[in-house]
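Left out: one protein chain. Kept in place: all the others.
Here the chain labels run A, B and C in written order, and each chain numbers its own residues starting at 1.
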Amino acid sequence: MATDRPMQLGMIGLGRMGANLVRRLMRDGHRCVVYDVDADAIRQLEAEGATGATSLQDFAAKLDPPRAAWLMLPTAIVDATLTQLVPLLAPGDTIIDGGNSYYRDDITRAKQLATQGIHYVDCGTSGGVWGLERGYCLMIGGQVEAVNHLDPIFKTIAPGKGDVEPTPSRTRTDGTAPEGYLHCGPNGAGHFVKMVHNGVEYGMMAAIAEGLSVIKHADAGKQTRTVDAETTPLRDPEAYQYDIDVGEVAEVWRRGSVVGSWLVDLTADAFARSPELDDFTGRVSDSGEGRWTVLAALDEGVPASVITTALYERFESRQLGEFTDRILSAMRSEFGGHAEKKP
Amino acid sequence: MATDRPMQLGMIGLGRMGANLVRRLMRDGHRCVVYDVDADAIRQLEAEGATGATSLQDFAAKLDPPRAAWLMLPTAIVDATLTQLVPLLAPGDTIIDGGNSYYRDDITRAKQLATQGIHYVDCGTSGGVWGLERGYCLMIGGQVEAVNHLDPIFKTIAPGKGDVEPTPSRTRTDGTAPEGYLHCGPNGAGHFVKMVHNGVEYGMMAAIAEGLSVIKHADAGKQTRTVDAETTPLRDPEAYQYDIDVGEVAEVWRRGSVVGSWLVDLTADAFARSPELDDFTGRVSDSGEGRWTVLAALDEGVPASVITTALYERFESRQLGEFTDRILSAMRSEFGGHAEKKP
Amino acid sequence: MATDRPMQLGMIGLGRMGANLVRRLMRDGHRCVVYDVDADAIRQLEAEGATGATSLQDFAAKLDPPRAAWLMLPTAIVDATLTQLVPLLAPGDTIIDGGNSYYRDDITRAKQLATQGIHYVDCGTSGGVWGLERGYCLMIGGQVEAVNHLDPIFKTIAPGKGDVEPTPSRTRTDGTAPEGYLHCGPNGAGHFVKMVHNGVEYGMMAAIAEGLSVIKHADAGKQTRTVDAETTPLRDPEAYQYDIDVGEVAEVWRRGSVVGSWLVDLTADAFARSPELDDFTGRVSDSGEGRWTVLAALDEGVPASVITTALYERFESRQLGEFTDRILSAMRSEFGGHAEKKP
Partner (left out) sequence: MATDRPMQLGMIGLGRMGANLVRRLMRDGHRCVVYDVDADAIRQLEAEGATGATSLQDFAAKLDPPRAAWLMLPTAIVDATLTQLVPLLAPGDTIIDGGNSYYRDDITRAKQLATQGIHYVDCGTSGGVWGLERGYCLMIGGQVEAVNHLDPIFKTIAPGKGDVEPTPSRTRTDGTAPEGYLHCGPNGAGHFVKMVHNGVEYGMMAAIAEGLSVIKHADAGKQTRTVDAETTPLRDPEAYQYDIDVGEVAEVWRRGSVVGSWLVDLTADAFARSPELDDFTGRVSDSGEGRWTVLAALDEGVPASVITTALYERFESRQLGEFTDRILSAMRSEFGGHAEKKP
């Protein structure tokens, strides 16, 4: 089931995401020129059929004009890479940023590149380590012509209709959303939607994790609580006598429930690996998109209480509220003579 | 693909959920005796093959001992129904409460019924109006024997393995969770897990809705904001110039994205019906489970920030914070002479 | 400035609060009979003029009927004490619970005691270790006659008008609220209002602590952040180059600012003792009232987002969200191959 319109694409950044994008493209008949600072990563993909480049110069030289160069890089090094790459390109070429850039940077970059006749496309890419097989959900921003030109690439990378049931009430027959990729609007719109996607992801993850934690602690009545003025007594210990298998709960929610979701699927898988999740200490990173989503909500004046709360929960998991908490303890000591309880 | 162990079940309460449960059971070869205060509802299911009962007496008489009677009723009338029903039953019979009872009521009822030799099983039932086709996710509480006895019933009602991919890391081969039903523990455990399920549902729904709302308002820079001391100016209107098709975003998220879920499927469907959701005013009810989940979190001492926030968001949607807000306006008027802005 | 209507009061529980209440009462000319399980505590107050009791029997015997017995005990032992005390009392006597009982217990107790002709008064008492000098703010529930009878006691314990400026717009001249004590309603109303008072306290404390923490971290741009996909880069480090003296900020807010409050006074004092609050680790207890306030909000359907958030912040300070966080890490590992970052 190869693509009926094979193209050539250059990929810069051959980490897990970049390498798998190349593989998915080649499987479908596209040709790829690949570059990374890690020569091993290049060699590996050469062995699988890609054309390796030894430098950005070589990379640019091996691409047929009009070039299409996809960047799959950590946000922090995109601009430095562009500085080196752009002088090697020509009017009519297109740069695609497939990483997690802040959408405002897209707006700035697109404007600058336009002065040199170079197209810029921002493409939020969701799918994680499973994308090679499942396909990647693509949220795309840029000018119509540039985006349309790359359609065969997007179509291959995206999941396609697959075995997901069509939306019953959908009557419109145009549009690529049902195939898992969407041109969201002008530059920045792709990363804007991807940014919010990640914000939603934070909220959904937190809802699932909190719920399972409440279920895990349904045995609270079996624990002994200290009896002192610093500890809230549990009034109804007999109502918290359950030992519920949290992993099995995640598993059962996978079928027929309202909360059925890929995140619940993954949660069930994680518990199947490790019923107590002993490998994790619970320090949860956040990598920008959540904060930027909240920022957009603030600018727009839209309450995003749940997404924000999920973000702060991650902050708390990393003890970032520690100074706040010390102030609280200090106040309690001042007005009530309360000493802190030891763990 | 009929069940290999057909049973008889009595169903009290033939609303949408109850009636569809009966249909799903009959399709699979089980026999059903049905009762409702609405005679039309009984007649309808008789026409489809059920045995109608004209009263609770008749209902009890038409069930073969040991009887299995499933209640699918609004929470508020379960106890009244039990008062009438229980005297008509005999030791060894089983009552299943498939509605949304508070799990503490299950504990109380099970204890009382046990004194009469009657089994009680609480069964949280998720699946909504789609359950007839998809099957219902069942979260079950009760004594092992009683639950095991009803296994053919649960197996039929649940979705089964279906075309959901097995959890990759799952090695255990016992247990019914992969078929969509789970015996969670002793009485109350089923409704406890269902209660939390609904709390998770609140959180996931809110995350999705907030995110899509942030996307909807990505055109904020096109709006004119009043310039006065009461209004926060938008510093970067040029960063909010997008008109993004929110329905298409929901559609594209259905495939390959991390937030892929049944709730996103439904959201895409809702937008396909009505791109601006004009039929809704945004008064969002809550029906108990969310509040009870928070209550459990408080008793257990588990932070459930996201679920609670989602619940309060629903309160706000119904203007339940109005007095709070009036106090805030009053304070602002006191210290700053701020008059309220009109809408 | 002794009271013009001296009374006799029995005090059970001579911890810091109880002992200081006795001192404040004696200073104003009231007579006190005191009892505690700790004989030293009794001796100390005897030395200051109180009448010590060697047992609850002795306590009851030394009080003139109709007796007034004030309990100042940890919530968890109030009921056990009542069980012993009540048989020693007579119709017409009054029990005052001045601790932090759950208001629903007040309703139950008052009903039971009424059958024996004993009055019950619930009295929320705020003021902490400063109350001896400042007076205690009293929130009282009970029947009108019982509360009125104790008026001289309440008047002495409360702060009185003091040097607090009268509320400018207040025209009503009745009522004791301007003297710092208030009969809030029937039994339970006193502890209900005190419970909410503590909920408000949680919220105010958190607001102050969070704000000062944001100010403390205004030097964030001076820190070096790791550059990787797990860490949000700080886009404008030049905007976070401040070393602000947080203690001086608390001090300046004490005068003329909108946030001026006793809690800010105490915070300034805490920083004056210890500019970095090194004595505290930030484990913040919660002792019931916050949870009960949220519970009331849920029952009433009133959004109490800020108070609840403040409560959960305390939970987080004690790492009670740890299992939640581990689930989040597990999910991130599943979909993105994200390893947890070490501290």
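Worth a mention:
Methods note: contacts are C-beta pairs under 8 Å (C-beta built on N, C-alpha and C of every residue); 3 or more make two chains touch, one makes a residue touch a chain.
Computed from a predicted model, the values in this text were never measured in an experiment.
Touching the chain that is not shown, out of B:64, B:165 or B:230: B:230 (per the contact rule at the top). Among the residues C:107, C:123, C:146 or C:328, only C:107 touches the chain that is left out of the figure.
Of the options B:118, B:209 or B:239, the residue whose C-beta touches the omitted chain is B:209. From the options C:93, C:286 or C:313, the residue with contact to the chain not on display is C:313.
Contact between chain A and the absent chain runs through residues 258, 291, 294-295, 298-299, 301-305, 308-309, 311-312, 315-316, 320-321, 323-324, 335. Seen across the whole complex, the unshown chain contacts chain C at 103-104, 107, 126-128, 131, 134-139, 158-165, 167-172, 175-182, 184-186, 188-189, 192-193, 196-204, 206-208, 210-215, 217-218, 220, 232, 234-236, 238-245, 248-249, 251-265, 268-270, 272-273, 293, 296-297, 299-307, 309-310, 312-313, 316.
On the side of chain B, the interface with the absent chain consists of residues 16, 74-76, 100, 102, 128-130, 205-206, 208-210, 212-213, 216-217, 227-233, 235, 262-263, 266-267, 269-271, 274, 277, 279-288, 291, 305, 309, 313-314, 316-319, 321-338, 340-343, using the contact rule stated above.
Simple rule for what comes next: only the chains that are shown with their structure count from here on.
Looking at which positions face the partner, chain A and chain B present mostly the same ones, since more than half of the interface numbers are shared. The rotation that brings the Cα trace of chain A onto that of chain C spans 180°, given to the nearest 5.
Look at where the CA atoms of chain B average out and do the same for chain C: the two points lie 38 Å apart. Centre-to-centre separation of chain A and chain C, using mean CA positions: 44 Å.
Chain A and chain B have centres, each the mean of its CA atoms, that are 29 Å apart. Contact with two or more other chains is made by residues 258, 299, 301-305, 309, 312, 316 of chain B.
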